[in-house]
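Only one protein chain is missing from this complex, and each of the others stays in its spot.
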Amino acid sequence: MKRTAMVSLLALALALGAFPVAAEDTISFGAAVSLTGKTAKEGEYTRDGYNFAVDTVNAQGGIAVAGKKYKIAVKYYDDESKSERTAQLIEKLINEDKVTFILGPYGSAPSGTAAPICEKYKIPMIEANGSAESIFSKGYKYTFAVLSPAKLYLKGVIDLVMSRDKTVKTVAVLGENEPFSKEVASGAADYAKEKGLQVVYQELYPTGTQDVSALLTRIKGMNPDVVLGAGHLQDSLLIVKQAKDLGVSPKAMGFSVGPSSPEFRENLKGNADYIFGSTQWTEALKYNGDDPWKTPKGYAEAFRAKNPKYNVIPYQVAESSAAVIAFCRAIEKAGTLDPTKVRDAIAALDFMTFYGQIKFDSRGINIYKPMAIEQLQPDGKKYTVFPAAVAEKEALYPMPAWDKRK
Amino acid sequence: MGGAELGQIFVNAVLLSGILALVALGFSLVWGIMNIVNLAHGAFIVLGAYITFFLHELLGVDPFLSIPVAMLALFTLGWIVQRGLINQVIKAPLLATFLLTFGLELLIVNLINYFFKADLRSVTTPYSGTGFTLGPVRIPYIRLGALGVSLVLVAALAWFLKSSRTGRAIRATGMDIDAARLTGVKVATIYAATFAIGAGMAGAAGSLLSMIVPFDPTLGGAYTQRAFAICVLGGLGNVANVVIGAAIYAFVDVFVGARLPSLSRAVTFAILVLLLILRPQGIAGKSV
Amino acid sequence: MGFLALLALLLALPKLVSSYKLLTYTRFLILALMAQGWNFIGGYTGYAAFGNVAYFGIGAYTTGLLMIGKWHVPFFPALAAGALLSACVAILLGLPILRLKGHYFAIATLGVAEALAQVADNWDSLTDGSTGIDLPIKSEGEFFYYTALGFVILGLLATWAFARSKIGYGCVAIREDQDAARMLGINTTLYKGIAYAISAVFAAIAGGITAYQNVHVTPGDFFKIDYTLQMIIATIIGGVGSVAGPVLGAAVYQLLSTYIWGRFIELHPTVLGFIIIFFIVFLPRGLMTVIGRRRKSGERPFKASDLLANVRAHRVT
Partner (left out) sequence: MSALPVPPPRISEKPILVATGITKKFGGLAAVDRVDLSILSGEILGVLGPNGAGKTTFVNCMTGLDKPTAGSIVFDGQDITKTPSYRIGHLGMARTFQVVKPLRQLTVRENVATGAMFGARGRERSAAQARAYADEVLDRVHLADLRDRAATELTIPDLKRLELAKALAMDPRLLFLDEVMAGLNQSEIEKAMELILSINRSGVTIFVIEHVMKAIMGISDRLVVLHYGRKIAEGLPKEIVESPAVIEAYLGERFAQRAQAAGVEGALFVPSGEFRKAPPAAAAQALLEVKGLSSGYGEVQILRDVSLEVKEKEIVALIGANGAGKTTLLWTISRLLQPMAGSVRFAGVDITAARPDEIVAAGVVHVPQGRRLFAGLTVKENLMQGVYLRRDTAKIASDLERVYALLPRLAERADQLAGRLSGGEQQMCAIGRGLMSRPRLLIIDELSLGLAPLVVDSLLALITQINEEGTTVLLVEQDVQVALEHAHRGYVLETGRIVQTGPAAELLDDPGIRQAYLGL
């Protein structure tokens, strides 16, 4: 009886599910993004960005490949914000759903997991949300990122502060111990040293930390001019909250992730004011690209018209759309759907978009597009304040001490 | 480390001890009396945090005033969960209750996630982050208030267990369930009350945490682990042990965190394991 | 007969299913392997080990690090090295922590696993910290399937032999009553250590195979407590302390989670929670009590009413 049971169980397992093959004249993309779990929100931005670009391209007739027009379809799975899930899902997309190309997941850790799988099957992936350079240091040929690398995230904050204040001397950097944030932190610290600043504090804390008061207390003792945080939204919120608790009042505070998201102000209310946040893209930027929307403003308006729930457009949406546009451009250039040829076409891309320049270095990473800096200001809005050429408003500097505010 | 910094770190540790004591209080009670390691404790904490958050956000209730509401709600839930579920397996071996409460945790956290989404939330009031300065040391009002609330609840529970009829019955049941029955104790009811009080304390801890850390549905897991560690450090048996365990944990965490933040958890756990091996009955506990 | 048919089916499987399905089956086998390992310490010896993922991680990292870097050791020797290292670590750690009992043993193993994860996260010079390492890419899915299948079959044989061996008897005696075991002449420290080391070897092999298959190995992914819980849940579903229970439990767990995953995208942890609760409340000794009963003489077949009897036996009034 035991044996029969086991046999029938296995037979049942065999019978489970078969998926339909993509229709003719459609190029199928696959993406595993986090729709539940820790990064559900960012995963949603990513998906919405992909979808918006796909719909726009399809509405304009699709992609022309060797004289024939193809529509695009994206098959999504939820990786539950678990990077080991990503590996399984990419396998599933490639082997079971037979997608032709992969769009990246949300986050550096899952992108790092996805890259070798794409390499294994020689399927090109353009990802828009994994900027850790470690993903690109393994020599993989099939993975590309449209966004600026992690180490550049906080460079702008340092440049901005130094341009406003010649007396700035000291910087403290604290970061989360995970691939992306680690690179943001070390990139920021290296850049600060390069600029002649003194990095008085540089530490990593474990993922999921619920209390950074120990780190901030040390930082307070060193009284740095600038405090830079490299982590995720939760860490940024925690750092600001506890900095106020402990009266850590530097002249400027900047974060790699957090301030650009609407939740930052929702959680911190007035305490969010004066904080700098780095961003891959804002709608205030002044690019003029060769794509369906041309400018950031054009993109923003079109996107809002289709997605009215978005008041402010997070950069994850834009960069995800840019990944789709890059794919389309490369496929058209290649004139074939052959993965290897498309891969070569992606490697050779160099064009301007609403999102900025898209061009990959030999590792597959886009080092040519600069980062922008936003600041939350006391009028309750968020302004692009750097680079100066595209700034909407002048940055408010220095940040008033916590107890000197109204 | 300078003197000012040392002072601040010391104060941080004291303030943290209070909250952690409250976090571990209900967990310790349930473990000590019912011999159940309640892995769903963290889920109860999260529910408390959400109650405070929504009362503040939607009705403008001051977070400190919402603590009794959170406690009452979690008390009720705890009662129902105990009578309906935990009680069915209470005599089963260790692993069973361990996994049962794990299943419960999975279920509750996922349901919170489903209904309230994974968005980060925090309760921010006009007095959030304000405080006063004592020499070089800064003391935030909310943290001080949280310490106060924790101490009041710790003392209240200690008094309740020591001096009330039900409290005495709870302790008696924890020591000898059959002998307690022979004095007329309805064990199922006492267990339900114990578990409900544990959940209620978790609710209060959640309320306080919602003012202190930004949270999402997964906040609780880390605090269940902490509660576990605190009980091991302090030993089970009475409320004072919880306070001692929480203080040890807080001081280790804060001081290691100040020096070696990236290894803080490893060091804390290493100390915990070492302590378990050397003094399985806890630092404060007596060997029986 | 049934067994041979099943074996033939399993051997032919790569020819019958898509390569993604094969991946699912490989995952089932890897879970089965971990559960088989856990069964030695948790099932036969009765020690609720909650940190076996540590050996999964050690196996993955050892295999990975030996295959890359300056050594370029082939897969199987690297895997063996991982298993060996895990066994050594298990014995060294086991000596002190196996003296603990019940909850305290559980938290100590959990603590060890957490601490090791943090070490892997911070030992940049060896593990490249949280960034992780990438193994050489191998794309033949069959390779991983057959490797895992081979080890699971070996595991079944090993479990069967263990259960009938002196070590097996010794471990079971320890589970039932440690004092009685000592009085029967059983070196409890030694036997607990052996069982713990065996369970570490299984976890390490599972970790090594998974690492090679997934390519990218990070502390976050390979020291997750989820793996420990999965192996325990699979063992419990199947039947703690039985030869085939862990494999059966892993099959059911994988089947359920694949099914639930597809049907209840957002609520699947809730459903999983319900399933765990169901098993703990109604079938605490697993499916083997339902289908394995008749094999022992003198036992009546399982009846549906036994489900309720299980509840009544553990209830307090």
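Just so it is clear, A, B and C label the chains in written order, and each chain counts residues from 1 on its own.
What we mean here is this: contacts are C-beta pairs under 8 Å (C-beta built on N, C-alpha and C of every residue); 3 or more make two chains touch, one makes a residue touch a chain.
Quick caveat: nothing in here was measured; it's all calculated off a predicted structure.
Here the chain not displayed is in touch, across the complete complex, with B, C. The chain not shown here is touched by just one of C:G170, C:G193 or C:P284, and that residue is C:G170. Among the residues B:K117, B:K186, B:R259 or B:R279, only B:K186 touches the chain that is left out of the figure. Interface residues of chain B with the unshown chain, by the touch rule above, are 165, 168-169, 171-172, 175-176, 178-186, 237. Where chain C meets the chain that is not shown, the touching residues are 164-166, 168-170, 172-173, 176-177, 179-188, 241, 296-298, 317.
By our rule, only the chains that are shown with their structure count from here on.
Between the CA-based centres of chain B and chain C the separation comes to 31 Å, rounded to the whole angstrom. Counting only residues that touch two or more partner chains, chain C has 118, 121-122, 266. Of all residues in chain A, those that touch two or more other chains are 36, 177, 206.
Chain contact summary for the complex, chain B toward chain A: residues 1-2, 4-5, 8-9, 12, 16, 113, 117-122, 124, 128-131, 133, 138, 140, 142-143, 212-214, 216, 218-219, 222-223, 253-258, 261-262, 264-265.
On the chain C side of its complex with chain A, the touching residues are 2-3, 5-6, 9-10, 13, 16-21, 23-25, 27-28, 118, 121-122, 128-132, 134, 137-139, 141, 214-216, 218, 220-221, 224, 244, 247-248, 251-252, 254-255, 258-259, 262, 265-266, 287-288, 291-292, 294-295. Listing the residues of chain A that touch chain C in their complex gives 1-7, 9-14, 16-17, 35-36, 78, 82-84, 87-88, 91-92, 94-96, 109, 112-113, 115-117, 119-121, 132, 134, 138, 177-179, 182, 206-207.
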